[in-house]
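Excluded from the complex is one protein chain; the other protein chains are retained at their positions.
Up next, chain A:
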Amino acid sequence: MMILTDDQRMLQDTVRPFMADEGAIKTQLRHWRDTNCKDGFGHGLWKQFAELGLTGILVPEAQGGAGLGMIEAGVVLEEIGRNLTPSPFLTTAVAAVRALEGSAQAERWFPGIVAGETVAALAIDEGRNHDPARIECRAERSGNGFTLSGQKQFVVHGGSADVLLIAARTAGSAGEREGVTLFAIGKDASGLTLDSAGLADSSKAARITLDRVAVDADAVVGDVDGGWAPLSRALNAGRAGAASELVGVAAGAAEMTFDYLKQRKQFGRLIGEFQALQHRAAHLYGEIEIARAAALKAAQLLDAGDYRAELMTSVAKAKAARVGALAVQEGVQMHGGIGMTDEHDIGLYMKREAVLSELFGGPRFHAGEVARLSGY
């Protein structure tokens, strides 16, 4: 059934007020932005996430987590999106946990993640557009381990991460899925340099240069040459999670905009009385509902291990990005001049949407995936 269970609703009832209060734009996003925080998020809030059991939401109960699935993670992410709450939840608690699960590395990193003390980041992209099969970063065998060389970019929270999950090629050539290996590497590894920059939404992402970084064989997550398995687990979770967060961003921007239509007067009337705006608002409402259903379906199929999960995840990511873009563009336009000011929050939604849309592949990449997976 495409209806949240009672337990999932209870989680929503807990997280919604928590995020609206503790994760609010003023106290989190604006605060860390305006104080030039190097992380772009607050470790105190990350600790609070841990106290609520959110950091370990996907971690199995036997390893101290809540043992829940992507539907529950999606419930949390929609509220994060709605409040633009900066946190490493998506990269660490969702994508990295899915990458590490079942591997020897899980034992090492899960306790810190569950405790809200560890941040993990994914280093996948090498060019300005997401295309994970084209990984060129090399990992050569040397002695008992590997030596990594190459460069990565758009490593979200890379500068704050205790552990970096780096996808490198141990065999094959760019464009092939075989021959990719995933490594979990500590931030202090010798030869690893990290250049962290603020993005448009005030989050931080790093460019990483790997210059003959030597690691032991036990840094490998999963199998050598078989890194596509943990990588695609991480990407599917990251993409479905980003879709849920985008739905939250779209819903937050839309709610703010619909409220504005009921307050702002021009020509002696509330602007929400104008049919030109009513129909656009109604269209936007419907699109957000559809994007939410797509994100829920993707989460459900991922949790069920269904063969259609990868297709639906791309559908959800592409749809949520398109709808997110519509919501923030209509949001700024319908707010008029005030929407262009830094003082008003609506513009912050536009910036967050742009980053989330690109993360783990933009809508064109994922429409291409839908075509590829459908055989055309």
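By our rule, a contact is a pair of C-beta atoms (placed from the backbone, for glycine too) under 8 Å apart; a residue touches a chain by one contact, two chains touch by 3 or more; residues count from 1.
Going forward, contacts and distances are computed from a predicted model.
Enquirer: Can you work out the missing subunit's protein name as recorded in UniProt? Choose among "Acyl-CoA dehydrogenase family protein", "Monosaccharide ABC transporter membrane protein, CUT2 family", "PadR family transcriptional regulator" or "Branched-chain amino acid transport system permease protein".
Expert: Its UniProt record gives the name "Acyl-CoA dehydrogenase family protein".
Enquirer: Tell me which of A:G159, A:G179 or A:G272 is the one touching the absent chain.
Expert: Only one of A:G159, A:G179 or A:G272 touches the chain omitted from view, namely A:G272.
Enquirer: Per the definition of touch given earlier, which of A:K319, A:H335 or A:R352 contacts the omitted chain?
Expert: Only one of A:K319, A:H335 or A:R352 touches the chain omitted from view, namely A:K319.
Enquirer: If I consider the whole complex, including the chain that's not displayed, which of A:A294, A:A309 or A:A327 touches that chain?
Expert: From the options A:A294, A:A309 or A:A327, the contact with the absent chain belongs to A:A294.
Enquirer: Which chain A residues would touch the chain omitted from the figure, given the whole complex?
Expert: Against the left-out chain, chain A lists 1-3, 258, 261-262, 269-270, 272-273, 275, 277-279, 281-283, 285-287, 289-291, 293-294, 296-297, 311-312, 314-316, 318-319, 322, 363-364, 366-368, 370-371, 374-376.
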